[in-house]
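Omission of a single protein chain aside, the complex is shown with its protein chains in their original locations.
Order as written gives the chain letters A and B; numbering starts at 1 within each chain.
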Amino acid sequence: MLATHLQPLAASLFSLLAIASLLLAFVMVGSRWLKDYLGAFALQSWLIAILSAAVGYYGHYPELYLIAALTALFRGMLLPYLLFRIIQRLNVDRELHERLAPSSSLVVGAALVLFAFVVSEHLGNSLHLTGTIVVLALTVMLSMKLIGFLMLTVRGEAISQILGLLVLENGIFLGSQILVPGMPLLIELVILFDLLVVVACFGVLVRYLVMHAGTSSAHTLRRLVG
Amino acid sequence: MPADASIVASLVAAILLPPLIAVLGCLAIRRARPCEWLNLIASIVVFVAVLLLLPEALHTTRTFLRGYLIVDPLGAWVLLSVATVYLLASIYAIGYMRHLKEDQRLYRFYALFAGFALTTLTGPLMNNIGVYWIAIELTTLVSTFLVCFELGRESIEAAWKYIVVVSGGISLALLGIILFYWGGSLHLSATYDLTWSNLRGVAPQLNATVALTAFLLVFIGFGTKVGLAPMHTWLPDAHSEGPAPVSAMLSGALLNTAMIGIARFIQISDASHLGLMPRAVVVTIGAFSLFVAALFITRQTGIKRLMAYSSVEHMGVMALGFGFGGPLGIAGALYHMLGHSLNKSLMFFGAGNAMQVFHTKRISRIHRVLGPLPVSGLLWLAGAVAITGAPPFGLFLSEMTILRAGLAGPNLWAVFVMLLLLIVIFVGFLNHFRAMYFGPTVAQPASPRATFAEEHASLSSWCLVPMWLALVPLLVLGLWWPQSISHYFAVVAAQLSAGASP
Partner (left out) sequence: MTRDILLQIGQVVTVLLLAPLLQGCILQWEERVQRARGPGIFQPYRDLWKWFHKQSVVPETASLVYWIAPIVAFTCMLTVPILIPVLTNYPLPLSNMGDILGGGLILTLGSFLINLAGLDSGSPAGGIGSSRAVMLGILAEPTLILVFVGITLLAKAMLPFVVNHLLVAQPAVYWSPAHLFLVAAFFILLLVETDRLPIHSSTHIEVYMIDEARILEYSGPLLALLKWASMMKQFILYDIFTNVLLLPWGLSIHGLAVGAFGAAIALFLKFLVVALAVVFVETAQSRLRYFRYQEPLAASFLLAILAIVANQLR
């Protein structure tokens, strides 16, 4: 496996990119402005694209260059653009009614990262891979997953929820680049396109939400209970 | 053999192409009536093709398109229940959707409906686990727009919750799949196709911790899609707010397509020697679904939400069946799958008819159903008796089989919990029907008798025929468990438990 015998430089590059992506997830959690979210998401996607390319370079997977280019194009440019258009149409700038203040979310997120850390440490130990990039990748993957769920839970704006879902996906994608760089190209491509379809669907749904339900916040959707 | 293979291939084409043609056709024609017929014809072709496919699938497991498509007995059985519901719902949709009087937008409904059927039919045929995941994800995306087709505030709310909860949940399944792939790549080469059989082959070598983590993630992920409690939160909303045929498809077809993933992953967890833990988790979640369903069924006020929680219940029963395992458990779960598909379609059709007549979703405003709806009311009542697992119908047999399977296994407590909760649900569910059929009529000046009669006249036979078509097989399946089906289940069970015991 690539991750187990890696040059120190490559390992620290990977870890830097992974941790920086995690940090950007926290920027999203800790900010109230929707455009900040969007910027952080775009940047995160670019980092993941760079990571893909780096994995391709060090692991000799030429097809990953294609993935990197497509990631940068789709996740780094097209998706943020689509979301930006939604934001403009919605005429909302910021999250007004979060259930948990950003600073508290940061602390909760930090606790989640620690949980992810414990789980991945356990996984790494069982495979005798402690102290390699694998554990770090698992940690970042699980943490971004948990942070995405945190965003889905505490944020009400439709856009925040979409971005929460995208953070979930980004986490998986990032982890899979390091853990299983040899994943068949077709699967990765299809997942990329799938994401595009998801966002398109959400765009339509948000329009319905505003037109027929008169709100852009999912927290006001509370009629169906029991 | 090549001749056989080409027959199977053409049958698979006959299953997947008609819905696709229907989608394209509806988008091209854009008029309501031809679209109805196009969709109906597609569903009939699919149903016939699936019926022909069943005996073919029994003999051998085949893969097509470089191993991306698989035809195996388990998948074919799920296809049967999906195709059945698709056919019934397509017939019913003609009557029901005309009633909504949205003819301009109706072609979109049929395009989406056929698309939904296409994605749902695709799922069980997928051999590559990643592609299977994507098929499941696509079902969500397509059906979201069916759920919010009526564009009411509630239906959009339901659609939003549906897509957010299910997409979030199913991404956990993707994480689990990636972990499985990773675990496998430590033993196979770095690049390999993650097919069911490949994963099944490498399963004994997988690291136990990784495999367990991955299994739990996958189970939670697909469990969200299946609607197992506590991940069921989207299900009552989506099922109650969509149009009745969509509810039937969601409940009778979609849930099964996701359930097959769980069944196959249980097989993999067995093969990787994880001990009793995975099955215990499945059984516990199944029992918990029954518990949650029992609570919400007894205190339910909405008629379609009642049906939705009943779906949670039946998915719990199926999870228990697959969790107990063994030939008996698997046979019971599969029999239950078909029975539930038929029965839940019947229930949603009945609820749709009642809603057309009484113009409400609230149980407390529906009285004396047999007055305005003599035939369909009776059918609905029979379905209600059937869905609670009462004797002359198919679900009774399958539930008994699952209980028997559980008695042989290590999770004995679950059998008694299941029995108790089934009784609670039986009482709670039928109590609502007692109130709706035989309860005292509350003074309600808003809906005089004359409009009832008028509405009744407008209830077309399109809405009645599928109910007959659902009830009769259900009764037959309850009275007679055919030998050929037993044999079929034995083959599936042998494949699912091949090589490893839990």
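Heads up, the rule we're going with is that a contact is a pair of C-beta atoms (placed from the backbone, for glycine too) under 8 Å apart; a residue touches a chain by one contact, two chains touch by 3 or more.
Remember, it's a predicted structure, so these values are computed and weren't measured experimentally.
A.B. asks: Just list which of the chains on display the missing one touches.
C.D. replies: The undisplayed chain, in the complete complex, is in contact with A.
A.B. asks: Which of these, A:82, A:106 or A:196, touches the one chain of the complex that we don't see?
C.D. replies: Within the whole complex, the residue contacting the unshown chain is A:106.
A.B. asks: From the listed residues A:84, A:117 or A:208, report the one that touches the chain absent from this view.
C.D. replies: Answer from the full complex: A:117 touches the omitted chain.
A.B. asks: Please give every residue of chain A in contact with the chain that is not shown.
C.D. replies: Chain A touches the chain not shown through residues 8, 11-12, 15-16, 19-20, 22-23, 26, 30, 102-104, 106-107, 109-110, 113-114, 117, 121, 130-133, 135-136, 139, 143.
The rule we apply is simple: only the chains that are shown with their structure count from here on.
A.B. asks: In whole angstrom, how far does the Cα centroid of chain A sit from the Cα centroid of chain B?
C.D. replies: 31
A.B. asks: Inside the complex, what are the residues of chain B that reach chain A?
C.D. replies: For chain B paired with chain A, touching residues are 128, 130-131, 134, 137-138, 141, 144-145, 148, 151-154, 156-161, 163-164, 167-168, 171-172, 174-175, 178, 181-182, 185-186, 189-194, 207-210, 213, 236-237, 240-241, 296, 299-302, 305.
A.B. asks: Sort out for me which residues of chain A touch chain B in the complex.
C.D. replies: Residue list for chain A touching chain B: 1-2, 119, 122-123, 126-127, 141-142, 145, 148-149, 152, 158, 161, 164-165, 168-169, 172, 175-176, 179-184, 187, 190-191, 194, 197-198, 201-202, 204-205, 208-209, 212-214, 218, 221, 223-224, 226.
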